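Just below is one structure, and these are the notes that go with it.
With one protein chain withheld, the remaining protein chains of the complex are depicted in position.
As written, the chains take the letters A, B and C, and residue 1 is the first residue of each chain.
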Amino acid sequence: MADAVKHTITIPASTEYLVQVREFVAKCARQADFMETDIGDIRLAVDEACTNIIKHAYKYDRNQEIYVQIEINKNWLNITLLDSGIGFDPGNSKKPDIQESIRQKKRGGMGIYLIKKFMNKVEYSHNGTMNEIRMKKMRPSIVSED
Amino acid sequence: MADAVKHTITIPASTEYLVQVREFVAKCARQADFMETDIGDIRLAVDEACTNIIKHAYKYDRNQEIYVQIEINKNWLNITLLDSGIGFDPGNSKKPDIQESIRQKKRGGMGIYLIKKFMNKVEYSHNGTMNEIRMKKMRPSIVSED
Amino acid sequence: MSDFEINNRSINGLEIIELRGELDAHTAAQLETALQKLIALKNYKIIVNCHELEYISSAGLGVFMAYIEDVRSLGGDIKLSNMSPKVYNVFDLLGFPTLYDILNDEADAIEQFNIKT
Partner (left out) sequence: MSDFEINNRSINGLEIIELRGELDAHTAAQLETALQKLIALKNYKIIVNCHELEYISSAGLGVFMAYIEDVRSLGGDIKLSNMSPKVYNVFDLLGFPTLYDILNDEADAIEQFNIKT
């Protein structure tokens, strides 16, 4: 059994780098044998988490950085995001009520729900000066192919 | 406030009539102002329920009949299916495990899950010689349109 | 870097916006501007053709939420068409299909506008 493989990327905290994070994530997920649909889901989860860090943790201060690490082990794809912005814990988020948001002229509140929907596990924590978001998704066991 | 509107169709218990049931259902759902996506969901729920009656309640005896009634009232679309075949109650059906079904060379077990997923409420009952399936879906309240 | 593009067409008083590429928190601003322009010019019957939209995040969904009420109260609508399954899935998870008219084809969306007029 091979050791876990790790890949990392660090981006400035600005939305124009989201596309690079998505490409990085897709490449890793493809290497971990996910089907195309799941690769799309994982890209979205990481995009939403990075967008939140840029908007809420760093309040659009583009001098800050986001660190993204992806570990592929036998059964799991593990993603870790680190930032040094405002700390946060989402608690239990329920399904957003879009109709209600439209009425109240709000347009957000969907990101964390999507992250939790697409990943098998999501944890927010705070260590010293860093915030850490860990998420994991189970690798596929392809019918009759191994 | 107008009285509830009712529409009915009766079909022979054979799969070639499923297409007619779907057209009937779509017409009623459109009249009740559902969005196209929801109309598709309702058609599928009724198709699955009729397919089950044909296969399981009547065991493909095409001399039997299925009666479908749709009632549109202020807030709800109510669908009632009647058959005189073998009685049945699905209890609590959980999400089918497709990977497991493939391994066991089974290919069914998805219909009731889809019916419950797409409708807000589904009830099976037995009255005298008839089985009754009742399902309902809430009519849309369109943002700012009334 | 982000690969996103918007094209406009009009057909018999309906405005068609075609989206191409990836709609995220960065490119959402372009869509916002395009919708604002249409509304400023009193075009309230809008079809967003998503045929070549390859990706959408919640920032993109937010733009559609921001204008739907105004447009409807002015007798129009924003109807969406030609989504890929991947893109539709995001709308679906959040319950958009019950609130927004999402059609398989642009032609169906045009037809829906014509039925209601």
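Heads up, the rule we're going with is that a contact is a pair of C-beta atoms (placed from the backbone, for glycine too) under 8 Å apart; a residue touches a chain by one contact, two chains touch by 3 or more.
These numbers come from a predicted model, not from an experiment.
**Student:** When the whole complex is taken into account, which chains on show are touched by the absent chain?
**Tutor:** Every shown chain touched by the left-out chain: A, B, C.
**Student:** When the complex is taken as a whole, what residues of chain A touch the one chain not shown?
**Tutor:** 35-38, 140, 142-145
**Student:** Residue-wise, where is chain B in contact with the chain that is not depicted?
**Tutor:** 15-20, 22, 37, 40, 43-44, 47-48, 51, 54-55, 95-99, 101-103, 105-108, 110-111, 113-114, 117
**Student:** What is the set of chain C residues that contact the non-displayed chain in the whole complex?
**Tutor:** Answer for chain C: residues 54, 83-89, 92, 102, 104 touch the chain left out.
Heads up, the rule we're going with is that only the chains that are shown with their structure count from here on.
**Student:** Applying the contact rule given earlier, which two chains have the most C-beta pairs between them?
**Tutor:** By contact count, the leading interface is A-C.
**Student:** Counting only C-alpha atoms to place each centre, which chain is farthest from chain A?
**Tutor:** Most remote chain from chain A, centroid-wise, comes out as B.
**Student:** Rounded to a whole Å, what is the gap between the Cα centroids of chain B and chain C?
**Tutor:** 32
**Student:** Measuring centre to centre with CA averages, how many angstrom lie between chain A and chain B?
**Tutor:** Once rounded, the distance between the two centres reads 39 Å.
**Student:** Could you list the positions in chain B whose residues touch two or more of the other chains?
**Tutor:** Touching at least two other chains: 143.
**Student:** Provide the list of chain C residues touching at least two other chains, using ranges where the numbers run on.
**Tutor:** Counting only residues that touch two or more other chains, chain C contributes 68-69, 99.
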